[in-house]
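Just one protein chain is left out here, and the rest sit where they should.
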Amino acid sequence: MNIRPLHDRVVIKRLEEEQKTAGGIVIPDTAAEKPQRGEVVAVGNGKPLDNGETRKPEVKVGDKVMFGKFSGTEIKIDGDEVVVMREDDILAVVA
Amino acid sequence: MNIRPLHDRVVIKRLEEEQKTAGGIVIPDTAAEKPQRGEVVAVGNGKPLDNGETRKPEVKVGDKVMFGKFSGTEIKIDGDEVVVMREDDILAVVA
Amino acid sequence: MNIRPLHDRVVIKRLEEEQKTAGGIVIPDTAAEKPQRGEVVAVGNGKPLDNGETRKPEVKVGDKVMFGKFSGTEIKIDGDEVVVMREDDILAVVA
Amino acid sequence: MNIRPLHDRVVIKRLEEEQKTAGGIVIPDTAAEKPQRGEVVAVGNGKPLDNGETRKPEVKVGDKVMFGKFSGTEIKIDGDEVVVMREDDILAVVA
Amino acid sequence: MNIRPLHDRVVIKRLEEEQKTAGGIVIPDTAAEKPQRGEVVAVGNGKPLDNGETRKPEVKVGDKVMFGKFSGTEIKIDGDEVVVMREDDILAVVA
Amino acid sequence: MNIRPLHDRVVIKRLEEEQKTAGGIVIPDTAAEKPQRGEVVAVGNGKPLDNGETRKPEVKVGDKVMFGKFSGTEIKIDGDEVVVMREDDILAVVA
Partner (left out) sequence: MNIRPLHDRVVIKRLEEEQKTAGGIVIPDTAAEKPQRGEVVAVGNGKPLDNGETRKPEVKVGDKVMFGKFSGTEIKIDGDEVVVMREDDILAVVA
């Protein structure tokens, strides 16, 4: 996927909910709600700081992450729906 | 539990309410309300500061903590419901 | 009381209202309203600053303080109801 | 009056309205409204700055000051009603 | 007028509207609206900055200035109605 | 026009809409809406920064600029209606 998120943004592809996985990740299966779990597919250069420097992101491509229900903006790239959000909206990196 | 909260976030497992404990912690037993007491199960690297440094967290895994009713976001990991919040939403560390 | 408030928070035990005290502290006796006077029972390490340092608190355990009606969060510790608030919500230290 | 306001707060005793004074201070005599003029009876150590320093207050005990209608919090000390406000809520020092 | 505005505040005496003046200043003559033009009668020491310094004001006593309709707080001093506002609420200095 | 805008403010004289100009500037001709195009007639000293310095403005007198519909405050100077806004409310400098 040829996309470079700007500044401290991250592009995430939502992962369909898996009832029981080896790593044991379970998401409430309310059909209406989109999964809050996904894989990082692109990471920006990082957050521009007030002193002119840029802070390197903590997540990297391939990380599995969890995020809030209302985080980010949905866009379509190469026919795929992805969500673009600020790194700071990511709650945690999971196995 | 294999989870790394991002930045200054902390993962907390709520502790069921104990009427009278040795340490003497009592929570109003309104069934509807979730306990505001829990145990820290994972801590992020700390809060990224404007000057590019990162401030180490004050809490550590295993700490028993108290937090506000509406703090954090509920997620499920390994079948367990945990709550992810900013360290600054934690009111206090208790015995 | 075994509690360590986080960062710039302070734990205060409300002092029942005294009509006339030696030190002369009088609180409007509207039964519904909780006293806005209390004693400091625990103090955090202080406010973490943007430059990475921590600012020492101005109040200490034992200080009698006054605070706004809606300041802080009520929690129960050892069967006692206390209120946890930011140091900056404290109006003044009184005799 | 034994009270030490915290940080950049100031304790002010409202001055009853004087129709015509030598110094010539006149306040609209709407009975409902509390006077916006008062005398400083206690001053805190000053505003804690982000760089860890504290900025000395510009007003001192005894100054006559004017402030906005809705500024500050009313409390009673030694039977006296005073108002506690941030120094920055004070509009001006008057004769 | 014996008044010292605090910090970055300025005291302004509104100037009655002049239809056509040499300097050519015209204000919409909606009787209800107070003139947005006035003369500076007192200036504070200046804005206290986060680094502990104070920024000198750009306006001085005697300057004719224009300001927004809702800027500042009305107070009476020596029987005169003046308006106290932050220097930053002043739009411009006019002839 | 004898006017010195304060700090980072700029005074702009709206330019009547030109359907087709050499420079090719076209504005939607909704009669009700005021043109969002104008000429800079006065520029302040620049934005006062937190470190005590002042940042020089990027626009200068004579620049043709575009700005948002709701930007700035209308005032009358020498019988002319002008709009005073922060430099940061200017969208772009156009030919």
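Think of it as A, B, C, D, E and F in the order they're written, each chain with its own count starting at 1.
Methods note: contacts are C-beta pairs under 8 Å (C-beta built on N, C-alpha and C of every residue); 3 or more make two chains touch, one makes a residue touch a chain.
Keep in mind that this is a model prediction, so the values were computed, not measured.
When the full complex is examined, the chain removed from view is found to touch A, F. Touch with the hidden chain on the side of subunit A covers residues 2-7, 9, 11, 42, 44-45, 48, 50-52, 73, 75-79, 84. Within the entire complex, the positions of subunit F that touch the omitted partner chain are 20, 23-28, 36, 47, 49-51, 53, 55, 58-59, 65-66, 68, 87-88, 90-95.
By definition in this document, only the chains that are shown with their structure count from here on.
Steps from subunit A to subunit D, minimised over paths through touching chains, total 3. Chains making contact with subunit B as well as with subunit C: none in this assembly. Interface residue usage between subunit D and subunit E, two copies of one sequence, is largely distinct: under half of the residue numbers at the contact are used by both copies. Subunit C and subunit E have Cα centroids separated by 41 Å. Distance between chain centres (mean CA atoms), subunit B to subunit E: 51 Å. Here the CA centre of subunit A is 23 Å from the CA centre of subunit B. Residues of subunit B found to touch two or more other chains are 50-51. Chain contacts here run in a simple line, from one end chain through to the other with no loop closing.
Chains that are in contact with each other form these pairs: A-B, B-C, C-D, D-E, E-F.
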